[in-house]
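I have a structure I would like to understand better, so I am pasting it below and will then ask my questions one at a time.
Every protein chain except one is present and positioned as in the full complex.
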Amino acid sequence: MVAGKQATFVIFILFLALLVYYMMRARSGKLPFIRRIPGLDAIEEAVGRATELGRPVFYVPGRTEINTAGAAQTIAGLEILEHVAKLTARYDTDLKVGVAAANVYPVADAIVRQSYLEEGKPEKVRPEMVQFLSNEQFAFAAACLSIMNQDQSASVILIGEFQAESMMLAEGAAMVGAVTIAGTSRTFQIPFFVAACDYTLIGEEMFAGGAYLSKDPGKTANLAAQDIGKIFAFLYILIGSLLVTIGYKWPVEWLKR
Amino acid sequence: MRKEVPIAIGFIVGILILFEYFLKGLWPGVAPAAQTVQNWGTIISAFAMGLAAANLVVIHSRRIKQRHPDAWMSFLLFAGMVLMVISGLSGKGGERLYKFLFDGLYLPLGTAMFSIMVFFIASAARRAFRARNIDGVLLLVSGLIVMMGNAPVGKLISPYFPVLTDWLMKYPNVAGNRAIIIGAALGMVATGFRVIAGIDRSYFGGE
């Protein structure tokens, strides 16, 4: 085994075992409890508002490519997009999706098409619905602001990985009077979203989104495994810190192996 | 077959990369195989740019055809695309034009957009950054301290600003970030596992 990765490998295998265990449990009908997430509940309200006003919903699934570490956030954004697209299809509300990453575009486009197909309204899909705007950060932000202004978007949903453009998008949405729901696990964008948006999915609430909205047993089981993983990490840090303080170095040395 | 083949590819590629990362000593052939797969990833990413460009062309051609009030902007977009591509591909001849477009247009426009952000922050500073509850007060006070500590003028106003900023960044900030990094890492492993095992198929465009 590659030196320096042995501890990581052991932790990885243990965590995989935990994932598999909770998935099997979920399949046998023992679903873990997920608390209410107001930001996700508000999605239906946001689409409803757009329907009443006859104005579009504008959705951004983050700005990150699908083959990076930020992919987990992008996938979370895409999972929630599926739910939003089904709602807009059901209520005949206009939907616009702004994409910044070239390799997210075909996926977002396919999700919207599939969602409209599942709602029995494939004819309502137009190419303008999912637009690749730019992979350049602020050109993308400018294009989003332009869409919000031109369409006077009734609701703006920003879920995925965002960087410095988060403030522009959130404040731009507030300027057109849109209801804003935002979510990211980028720590330093969360305060901007909390301050400027109506609802915010903080960190892992966004990852819970797919499970929460779809009630899919596999995805719900994932959340339970992650929570147990975090408890283990917490205990390791706590006990490890105490042991290192009294002179036992192995908790740190083992992680370096 | 439309879904089985991509799932199989995802599974094989995922296992290969994991194997190479953790256990490459066990099988010498794994490193070149993983390298090849990663090179394919790089090539596919470049192709995705083409697909995205095609989407831009479709949307903006429709705008021009429908005589949209902002159709002139779509013309501008096409002109920009064509000029950049031709000057970029035409070797030494187009190099000067490409540099002019980059330095004279692209760079200042991008920089200007970045600068505009300060106005959004100013607007939000008045409207949204409010101490509504105890959490808001903590966030606001620490935010203001860090802002002052991060500007050279902060030390002139009070020597405590840089000291407090340093403390906030090294302790509460690092502690919070470590927790988030651990949570996000577990989330990534879980998502990766779902994709590799073919349980999560959202990247196909829905179930």
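Think of it as A and B in the order they're written, each chain with its own count starting at 1.
Convention: a contact is a pair of C-beta atoms (placed from the backbone, for glycine too) under 8 Å apart; a residue touches a chain by one contact, two chains touch by 3 or more.
As a working rule, contacts and distances are computed from a predicted model.
Chemist: Would you mind picking the UniProt name of the chain not drawn here, from "ABC transporter ATP-binding protein", "Cytochrome (Ubi)quinol oxidase subunit III", "Cation acetate symporter" or "VWA domain-containing protein"?
Modeler: "VWA domain-containing protein"
Chemist: Please provide the labels of all shown chains that the missing chain touches.
Modeler: A, B
Chemist: Can you work out which residue in B:56, B:148 or B:190 touches the chain that's missing from view?
Modeler: Answering carefully, the residue with contact to the hidden chain is B:148.
Chemist: Thinking of the whole complex, not just what is shown, which of B:19, B:106 or B:160 touches the missing chain?
Modeler: Counting the whole complex, the residue in contact with the absent chain is B:106.
Chemist: Could I get the residues of subunit A that touch the absent chain, sorted low to high?
Modeler: Residues 2, 4-5, 63-65, 67-70, 135-139, 161, 163-165, 186-189 of subunit A touch the chain absent from view.
Chemist: On subunit B, what residues meet the omitted chain?
Modeler: 31, 34-35, 38-39, 41-46, 49, 102-103, 106-107, 109-111, 113-115, 118-119, 121-123, 125-127, 129-131, 140, 143-144, 147-148, 150-156, 162, 166, 169-170, 173-174, 177-178, 181
Criterion: only the chains that are shown with their structure count from here on.
Chemist: List the residues on subunit B that touch subunit A in their complex, please.
Modeler: My answer: residues 21-26, 41, 44-45, 48-49, 51-53, 55-56, 58-59, 62, 70, 109-110, 113-114, 116-117, 120-121, 123-124, 127-130, 139, 143, 176-177, 180, 182-184, 186-195, 199-200, 202-207.
Chemist: If you look only at subunit A, which of its residues touch subunit B in the complex?
Modeler: Answer in residue numbers: 1-2, 5, 8-9, 12, 15-16, 19, 23, 65-67, 69, 71-72, 75-76, 78-79, 82, 99, 102-103, 105-107, 109-111, 113-115, 118, 127-128, 130-132, 135-139, 141-142, 150, 164-165, 167-168, 170-172, 174-175, 185, 187, 191-192, 194-196, 203-204, 207, 210, 218-219, 222, 225-226, 229-230, 233.
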